[in-house]
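Once you've had a glance at the structure underneath, I'll fire off some questions.
Only a single protein chain was left out; the remaining protein chains are all shown in position.
And now, chain A:
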Amino acid sequence: MMTSLSLSVLGMLGFTLLAFWGVAGWALVRTLGQERRKVEILAHQDRMDTYSPTALAELREWIEEHPDDPLADEARAQYNECVTVLRTTDMHFYDWSNEEIADLEPL
C-alpha cells in the first residue's frame, strides 16, 4: 500500500507522526521518568528542591526587582525554602553543583 503513496505524502506522514506521537511520547516518558526520580528522592528524604538553577535565579532576580510586590513575600518564602532544602539534603532533583549551592544566599 505504502509504495503507491508519493514521497511528499510519506514525508508528511513521517513528519506528522514524529511531531505529534514522537514528541508526545517523549514528554510522557520524560515526565514519568521524572516522577520515578521524585519518588526515589522522597523515599530518601522528606523534602526536595523545587527550582532548577535557571528558574531559581529568575525568581531571585524578580524578587530583587519587585521588593514591594504583593506577592514578593510568597516568592521569598518559596526561594528560601528551595535554598534551605538544597543546603540540608544530599539528593537533588535538579542538576545543582556543590558550588552553585554554596553560592546561594537566603533572601
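We adopt the following convention: a residue touches a chain if its C-beta (ideal position, glycine included) is under 8 Å from a C-beta of that chain, and two chains touch if they have at least 3 such contacts; residues count from 1.
Note that contacts and distances are computed from a predicted model.
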Among "Transporter", "Probable chemoreceptor glutamine deamidase CheD", "Chemotaxis protein CheC" or "Pyridoxal 5'-phosphate synthase subunit PdxT", the omitted chain is listed in UniProt as "Transporter"
In the full complex, chain A touches the hidden chain through residues 1-2, 4-6, 8-9, 12-13, 15-17, 19-21, 23-24, 27-28, 30-32, 34-35, 38-39, 42-43, 48, 50-52, 54-55, 58-59, 62, 66, 69-71, 74-75, 78, 93
